[in-house]
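Note that this complex is displayed minus one protein chain, with the remaining chains in position.
Let's look at subunit A:
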C-alpha cells in the first residue's frame, strides 16, 4: 500500500498534468511512501492485463479512511478509481485475482483482525463482500513479511495470503495456523462452494502451499510434522478437484529407500494428465547443504495418484555432459538449485527454471549454521539455470546465466528446514534474484526476469534487470536492461507479453514513475 498526500497545490498540478500524461508511462506526484505490494499486476490467465494500485488517501470519518483502488490497463492507461471506506490506517490489500469475469480483492482488516474478500465485475461495480475468517498468528507474521518483502514473488510460505482465481467460477483461499489447514472455494458472489481441511483424526501438524490451479485441479504441497518441536518436515503432494473440493492426490515425495528426496516444486502436466514433482536428491544419510546433492529428479503421478515414473538426473551421469562449465564450478562450490518454476511449453518440452543458492561459509561453518538453526547466517545466491527436458523427459539442454553473487540474511530457524524449505524461506524474503516468470497464454513464449545487484551495498549500485526468453522457436535470448537509477526504490513487475514494467520511487520528490519497457526478445 502507498500513501498519497494531496495538498491544494498537488491537486492543481495533478489536474494540469493529467491532460498531457502519455500512456505506457505514468508519473504520480504526492506519493508519501510505497512498497512493492502497493502495485499488483492483474492477470487474465497467464498474461498481465492491468495493474491495481492500492493507496490510503484521507480520513473518511472518525473511524474510517478513504482507500483508493486505482485500476490501470495493460498499457498503463488509467481505467478508474474505486474509493472504499475502511478502518483508519488498518486495512491492507493482500492480493488481487481476476477469473475472467470478476475481480477478487483479498484484504486484511487489522482493526477487526479478519480476512475479507470483495468482488467487482469488469465495469468495477462491487458484486459482493464477505468476512471469510479471522486472522491467526501465523498469518499475521506472513502479512508483516509480505509488507516488507522486496522480492518479485515474495510471499511467506504457508501464510495463505494469496487469492486464487478459478476460471469463471470464483476464488479460492487457504487458511493455515501451523497446526491445520483449510482450503475454501467461493463463487463470484462469495458463497462458499466447498471447503477441504486437515483430517481431524490426523496425528500430524499440517500446512499447505497451493502452487497451481488448472482447469480441473488445485494442486499444492502439504507439509506434515509430528509435533511443534519436531525438526523434520515431510512434504506431500496434494491435488483437489476444483468442482467438488475432493482430495484426489496425497502422496509423499521425500521418501525413498535408496535416496533422500527434497521437493522443490510441484506442477500439473495437462497434456499428459500427470502430476510432476521436481527436486534434488541426496544419499540417505547425507545432509542437504553439508553434503552435495546427487542430482535432481522428476517424479510423475497419474490422476489416480499412482506413481507413473521417477527419473533421476545424476550430476555425474546425465547432467555433467550438458552442464555449462560455470554452473559445474558452482556445483563444486556447494551450490544447490532452487526450482522457481516448471512449465510445459506448447512445443511439448518442459522448462525447469532454477537458481543456485547455498549457505555462506564452508564445511564446519555450514554445519554450525544448520545446528544453530541458521539465525544470523547468510545465504548466497548464484547463477540462473534453465533445464530443458524433451517430451520424453530426457534432459535435452541446460542453460546457465551467470550473474554476480548476492547475499541474504537467513531467518532464525531456517537451518532446521530441509534444503527445499530453506529455499522457500529465501524466496519469501525476496532473497533470490529471480523475480517472476511471464508466459504467453499459448505457453509459446516464456520470459524469466531477475534483478542482479549488490544487495549489501543497496539499490544505488549498478543494477541489471535480466530477461531470459525462450519458447517454441527453440532459441534462448537474454536481454539485459540497465536498471541503475537514482531512485529511492525500484521495482520490476510483470507486464503484457514482450514487456516488463519498471517502477522508480523518488522519496524526496514524493514521485512515483511507472514505465513499460519493450524487451528485445
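Miscellaneous remarks
We take it that contacts are C-beta pairs under 8 Å (C-beta built on N, C-alpha and C of every residue); 3 or more make two chains touch, one makes a residue touch a chain; residues count from 1.
Assume contacts and distances are computed from a predicted model.
Name of the non-displayed chain as stated in its UniProt record, restricted to "Peptide ABC transporter ATP-binding protein", "3-oxoacyl-[acyl-carrier-protein] synthase 1", "Anti-sigma factor" or "M48 family metallopeptidase": "M48 family metallopeptidase". When you scan A:54, A:71, A:240 or A:505 for touch with the missing chain, the hit is A:71. The chain not shown here touches subunit A at positions 4, 6, 8, 11-12, 15, 18-19, 22-25, 42, 44, 49-50, 57-62, 66, 71, 73-75, 77-81, 83, 98, 121-124, 460, 481-482, 484, 486, 496, 499, 508, 515-520.
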